[in-house]
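Not every chain is included here, but those present sit where they belong.
Chain IDs A, B and C follow the sequence of writing; residue 1 opens each chain.
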Amino acid sequence: MNHQIQSYLIKEEPFYRASGDEVELFEAAYALRTPMILKGPTGCGKTRFMEAMAWRLKRPLITLACNEDMTASDLVGRYLLDAEGTVWKDGPLTLAARHGAICYLDEVVEARQDTLVVIHPLTDDRRILPLDKRGELIHAHPDFQLVMSYNPGYQSAAKDLKQSTKQRFGALDFQYPEATAEAEIVSHESGCDDDTAARLVGIAHRSRALRGRGLEEGISTRMLIRAASLIAGGIAPLAACRLAMTKPLTDDDDLLRALDGFIDAHFR
Amino acid sequence: MNHQIQSYLIKEEPFYRASGDEVELFEAAYALRTPMILKGPTGCGKTRFMEAMAWRLKRPLITLACNEDMTASDLVGRYLLDAEGTVWKDGPLTLAARHGAICYLDEVVEARQDTLVVIHPLTDDRRILPLDKRGELIHAHPDFQLVMSYNPGYQSAAKDLKQSTKQRFGALDFQYPEATAEAEIVSHESGCDDDTAARLVGIAHRSRALRGRGLEEGISTRMLIRAASLIAGGIAPLAACRLAMTKPLTDDDDLLRALDGFIDAHFR
Amino acid sequence: MNHQIQSYLIKEEPFYRASGDEVELFEAAYALRTPMILKGPTGCGKTRFMEAMAWRLKRPLITLACNEDMTASDLVGRYLLDAEGTVWKDGPLTLAARHGAICYLDEVVEARQDTLVVIHPLTDDRRILPLDKRGELIHAHPDFQLVMSYNPGYQSAAKDLKQSTKQRFGALDFQYPEATAEAEIVSHESGCDDDTAARLVGIAHRSRALRGRGLEEGISTRMLIRAASLIAGGIAPLAACRLAMTKPLTDDDDLLRALDGFIDAHFR
């Protein structure tokens, strides 16, 4: 394993609390090198799961946060000008394919679907990556795997993956952890006490019920951890919840009042 | 045959099970160097057929996954900056035309139709490719052929090929293989037993009947092979089918329930 | 005549069967160096006519397939980076204007109308081409002529030539040849027998009657030649006609059935 790729190895075991058979299924998929899609809401732990799997599988993890400006060159690489003329610079996908890393495309529906067409030859049994601009044909390293994530709740027709892309992947669903598990994660990550964690999870559950009724998205596990950390650091629960959970979530006064009511109800 | 082009030769005979006279017709078309279109749904075997034909015809196969960002330069080539100034770099189409490969434009309706106009002079009896930026006029190698593929099911008015392009091509239709053949392919490629393969094909058939009634596309042969491989590797059929077949296909809860019903019915 | 331009001379007399006084009229227009538009459907022989005229007039023919990405620089030229700095590279229009070739802009309505404004000073009695980026003013070679083609059947309001462009050109209409002539061309070009050629022309005539009633365009002479060549090479007429004529024309099942009916009727 070359030096550059080694820096993508996960150094310490990430804290991940499985909620079902997702670890076994992912390992089976990796054994077949099936390209995978992780589906689930923002902040529910998809990225953490990916880190935990990379650590278990002892593979470097190259993560790419997708965006609409991302071109095929951002994935595969490009020529850069150097003192001796142009030199080729592998992009993250090429780097992963060449050296056997897991390439993780986060929030993949943000990417232009046409850009994603470049991954197709890597996802069927050919497992090749043609670098057209370089005239090179890469046969993927045996350890290489491609993983993508997206939030099905946001998807609009305009931002859905193409069938010809989807059909090349296996998929796993992720949800927020059930209440006890989520409270355990919140107290583990923030250092707050169990009672505070349970109250925060209670607020989150009520906010998630508002989803689609004004709120685009409920309070995520990540937000709970932030609020819990502030409380553990001495900030009053109401101020901490507002700063870390409700103010970022919405600018709507009615919704903010409703969310404040949930906080009051749990921290009275 | 020069070194670069040789790397595009197919090394081993690809497994391809003909479902009609498509092999003979393609050979006749190649004998006349007729440019060809392969029409058919995602994952039904068009790319595999093309590989099999390239192997039979002993021609290098240069495949290009089309996308909307693809410019004429991505097809024909461009000047790159080098230590001694600019050097010309043949694109995949030019490479194929110059050295006598088969150039395969996969998912061609993704390409901007205007970009495709550059292929016109290669597809009539002139068989030339003017490299305007280079001031060079390439007369195609006698072995050169141009092949394109698309999925007629996806085509919208905005993404249809222009008549002036279509009329320059011959065309062959592809479908999913009939049930026995498909099961044979599934067990051959995945190593699963014949009974499992038959059940999976049964699920696929029912899913394909939902096409246009919520499902954009049914379960493809490629997906069946993935699920079969997981089952052969010890994963329970329901989990394997969900991971490899239904979860990637749709995010709609009702459809997922219907598809789960098909799986239950076949693996009860 | 310099070396580069000489490679654009037509080496052998192209087979062209005149259907009226188009050859004489074009020669008169060339004598006055009137810029010309060739109007007519896809595959009816406009490009072949242009080649035949270039051969008769003994002028090099520089053909440019127009597309929407074509910029003025693609027509007139650009600076390229070289070991000694930037060097100017004539575009095809400049090359033709400088050295006295016929410049043929194929499918000109595909080009952005604004790009075409650069041809204006070449099409009135000034016959100049200002290379603004180079600060050079080219007076066209006395033998230079500009010719453009388009298919009036496709024209939408968005893709019509501007009046200020059209008024600078003379125009000639092209149609598919009448039946006997078309059959003669088909058998001459494909090597098929006269009876097969006549049957194929019969199918084409019936398909052309469907134009505007589902079919965007009828079967062209070029398609007939392809089908005839396959039949001459031993392929059964039905398979040959489907591959070369009907499958490329449409994806609509009803239309395909109707076209199959025409084939049956003529090859029963």
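Methods note: contacts are C-beta pairs under 8 Å (C-beta built on N, C-alpha and C of every residue); 3 or more make two chains touch, one makes a residue touch a chain.
Just so it is clear, the model here is predicted, and its values are computed rather than measured.
Student: Let me spell it out: one sequence, repeated, and 3 copies placed. What is the copy number of the whole complex?
Tutor: Number of sequence copies in the full complex, not just those placed: 6.
Please note the rule applied: only the chains that are shown with their structure count from here on.
Student: I need the common contact partners of subunit A and subunit B, sorted by label.
Tutor: none
Student: Taking each chain's centre as the mean of its C-alpha atoms, which one ends up farthest from the centre of subunit C?
Tutor: The chain farthest from subunit C, judged by C-alpha centres, is A.
Student: Subunit B and subunit C are the same sequence; what rotation (0 to 180°, nearest 5) superposes their CA atoms?
Tutor: When the C-alpha atoms are superposed, subunit B turns by 60 degrees onto subunit C.
Student: Can you work out the whole-Å distance between the CA centroids of subunit B and subunit C?
Tutor: 30
Student: Find the geometric centre of each of subunit A and subunit C from their Cα atoms only, then give the gap between the two centres in Å, rounded to an integer.
Tutor: Taking the mean C-alpha position of each chain, the two centres sit 52 Å apart.
Student: So which bits of subunit C are touching at least two other chains?
Tutor: In subunit C, nothing touches at least two other chains.
Student: Over in the complex, which subunit B residues touch subunit C? Could you list them?
Tutor: Residues of subunit B touching subunit C: 21, 25, 28-29, 31-32, 34, 37, 39, 71-72, 79, 81, 84-86, 112, 114-115, 117-118, 120-121, 124-126, 130, 132-133, 135, 137, 152, 155, 163-164, 166-173.
Student: Under the definition above, what is the set of subunit B residues touching subunit A in their complex?
Tutor: 4, 7-8, 42-43, 47, 63-69, 74, 80-84, 89-92, 95, 106-107, 110, 151, 154, 189, 216-217, 220, 222-223, 226, 229-230, 233-235, 239, 243-244, 247-249, 251
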